[in-house]
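Apart from one protein chain that is not included, each protein chain of the complex appears where it belongs.
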Amino acid sequence: MGVSRRTLGALFCALLVTAAVTSAAAASHTGTPGVSKNKITIGGTFPFTGPASLYATIPAAEQAYYAYVNAHGGVNHRKIDDIALDDGYDPSKTVPQTKKLVEQDHVFAVVGSLGTAPILSTWKYLNQKKIPQVLVATGDAYWGQCVHKAAPACGGKAKPWTMGWQPDYPGEAKVYAKYILNNKPNAKIGVLYQNDAYGQNYLNGLKTGLGAHKDQIVDAESYSVGDSAQVIGTHVAVLRAHGADTFVIFATPTPTIQALVARTLIGWSPLTLVNNVSANRLFLLSAAKNGASVDGVISSTYTASPTTQASLKGMKLATKIIQATGNQNLEQSLALGDGNIIYGLASAWTFVDALQHAGKNPTRASLMKALRKLNESGKNANPFIYPGMTVKTSKSRTFPMEQLKLIRWSGGKGGDWHSFGKLYTGIH
Amino acid sequence: MATAETSRLGGPRNRGAALGGVVSPVALVLVACAVGLLVGCLRSSLFAQLTVQGLALGSVYGSLALALVLVYRATRIVNFAQGELAMLTTYIAYQLIQWGLSYWEAFFATLAIAFVLGTVLEVTLIRPVLHRSTIAAVIVTVGLFILIDGVVNWIWGGAFRYMPSPFGTKVYRVGEVSISRLYPGMFVVVLISVVLVWALFRFTKLGLGMRAAAVRPAASALVGVRVDRMLAIGWGLAAVLGAVAGLMAEPSQFFLEPTLMQPILVYAFAAAALGGLESPGGAVVGGLIIGVALNLVVEYVPAISTELQLPFAFAVILAVLLVKPSGLFGRREVRRV
Partner (left out) sequence: MTRRLATLVSIAVVVAVLCLLPFILSDYNVGLVAQVGIFYIAVLGLDILTGYAGQISIGHGAFMMIGGYTTAVMSRDHHTNLIVTMLMAFAICFVVGVLLGLPALRLSGPYLALATFAFAVSVPQLPLEWSKFLGGRDGVETSQTVSNSWLYGVAWAASAILLVLAWLILRGRIGRAFRAVRDSEIAAVASGVELPVYKTLAFGISAAFCGVAGSLFVLATNGFAEPSEFGILLSLEILIGAAVAGLGSLWGILAGAAFVGLLPNVSSSVPVIGSTHGQDVVFGAAVILVMLLLPGGAAGLIARLTGARA
């Protein structure tokens, strides 16, 4: 009896030790992590599942772009290997996944990770370890504000290794505020926003943009990530009951679609503005299919449209790159106008642009230097960005993109976004 | 563990007598609430809007709660995977539509598939474990919850899918209130399925056998009831009800995503606890109560914001359970030494 237990214990421990040793063997590394003679390993966390899974085409597009670059020799003879891990838009999963990328996969840089809350849960860790956390797929103002400054909003310490890319949310909201004041000066504004840093960035931007007129916001309803359509519908009904005649939606795609449908179902037709990360053509088509009336909805854009601007060289290139993946779902999505795919291609283009300027043997520091000296304009314009817009950074300019164009939906169920008005610059 | 058996005798007469003493005060309160709702609807269009939406979604909660009750009555465990199973069957319906079936053809085909799926799960995964350990069977359902979620994400991916709405997108105008045809549609479909199940239990020999097997398995086996088979059928029916819940929930969420049933499962548990895990009728009524009450409370009681909706619902149910530990319509448990 006693012998069996001892043997059991010993066997168990032997197994543990074997597992430990074999895993330890794979753990050694020299030189710049993630950079070898013929490969650069990068990675990021994305919502493949969960409440934000409608963004899953972004990493797919990024990987498609890297595949295209690799097929043309890579960067300085190195192929780019992009490890995209799922965090379900859940910051508590982002942390272990990011740790995995850094400590187990030894990535050169964390590129393109998506989501405000996910980034906030890992930026201290990555900055402490001096690992680039760049081109994050979120527009919070922090990524531009906290580069040099140690403001309280930045968690007390500057975060020089973190960098954004897309036009920032507060800036976008200010553009909407300007539009409302110019076109509907007596608007009674009702806002639906996500109850976290993401949503608050927008709401604060709107209030700043309205300035003295910010009491024109008659009600602001917040929702939690994962709330059902039922709850969203209730918020919409409440906004109408407050007398709002202008409806501003600062949400992720799912609640945005639900809000658009809900407002039609209760017979409400306010002037509606939607944030650009939820203004993908596919999302509006889905809302329309479910009965939402979408004509006249307003949003903004900074990428080219694969449908209304299909003749642009960049859009033709996009089609070529996506076709090369052989992924039919992705191709169909692009043909229908999935702006997320263009976003992914554009963001990946910027990364490769920076990598090419990071020297023959890039280090993490040289990558950051190149990223802080971007000049994608004129001859070197990003082919996937809205024609005429630029992606630029410098010591004083920490927000790579500062321009937006307003778009308005027309054509009903089978319609599309059409840009109008002037180009807004210096938005924040 | 000393699981108690309720001192229940079959048959309408006794059930009526037992009901008479326990349900009356509850029934009175419910009728009073219903009257209150009617008055509120007539006075405020927002109230009516919220009530109609609440009834529709409440019927979905009730349908899933009824599935939970059926499983509990048959096998004495709470099936954690009921919601995900419902979601899976909804995806199966989606796939059938993609392959060319019309919506209603896919609907009924899915119900049949759901029945088979439910019985197979009971026979292969639950039955072998149930005899040895109840907790192990519950854990199996938890594992199933996780597994189904993974499988659906794997096969169909996390992106949303569009399913044609069974009721169209027409919106009716009743005075100030706009009611989408969806809401009465949901309510009616769930009501029909619940009535059919009730009729099955009440009027057919199969139903009698199932009731007997749930209450007195040993005695029923002696009179020739195939108890094992009854349990499997119980799970099959539960899966069918879950499928109905999922198919009705999807249009209300506007598209199909793997997270479809997760918010609904939580409220279905609440409904089942509120109504009593032994009571099919209680589950449905519980669902309706929760659906309507949550909508109205969040709007008219400013202290309860949407974030507090869930804690509030459960606080109320806890209060109810403390007064009536077997739910509103459950029977008092009699502990036998």
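Here the chain labels run A and B in written order, and each chain numbers its own residues starting at 1.
To be clear about the criterion, contacts are C-beta pairs under 8 Å (C-beta built on N, C-alpha and C of every residue); 3 or more make two chains touch, one makes a residue touch a chain.
All values reported here derive from a predicted model rather than from experimental measurement.
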item	value
Residue among B:F47, B:Y61 or B:F80 touching the omitted chain	B:F80
Residue among A:D86, A:D168, A:E221 or A:D353 that touches the chain left out of view	A:D86
Chain not shown: contacting residue from B:A67, B:L111 or B:V140	B:V140
Residue numbers in subunit B that touch the chain omitted from display	1-3, 72, 77-78, 80, 125, 128-129, 132-133, 135-137, 139-140, 142-151, 153-154, 266, 269-270, 272-273, 277, 305, 307-311, 314-315, 317-318, 321-322, 325-327, 333, 335, 337
Where the missing chain touches subunit A, by residue	1-6, 8-10, 12-13, 16-17, 20-21, 23-24, 26-27, 48-49, 85-86, 90-92, 95-96, 99-100, 103-104, 117, 120-122, 124-125, 128, 155, 194-197, 224-225
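Here, only the chains that are shown with their structure count from here on.
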item	value
Computed distance of Cα centres, subunit B from subunit A, in Å	38
Parts of subunit A lying in touch with subunit B, wherever the complex brings them together	47-51, 53-54, 56-57, 195, 223-224, 226-231, 233-235, 237-238, 241, 254, 257-258, 261, 264-267, 286-287, 289-291, 329
Complex contact set, residues of subunit B against subunit A	46, 49-50, 53, 57, 153, 157-160, 162, 165, 169, 171, 173, 178, 180, 251-255, 257-259, 262-264, 295, 298-299, 306-307, 309
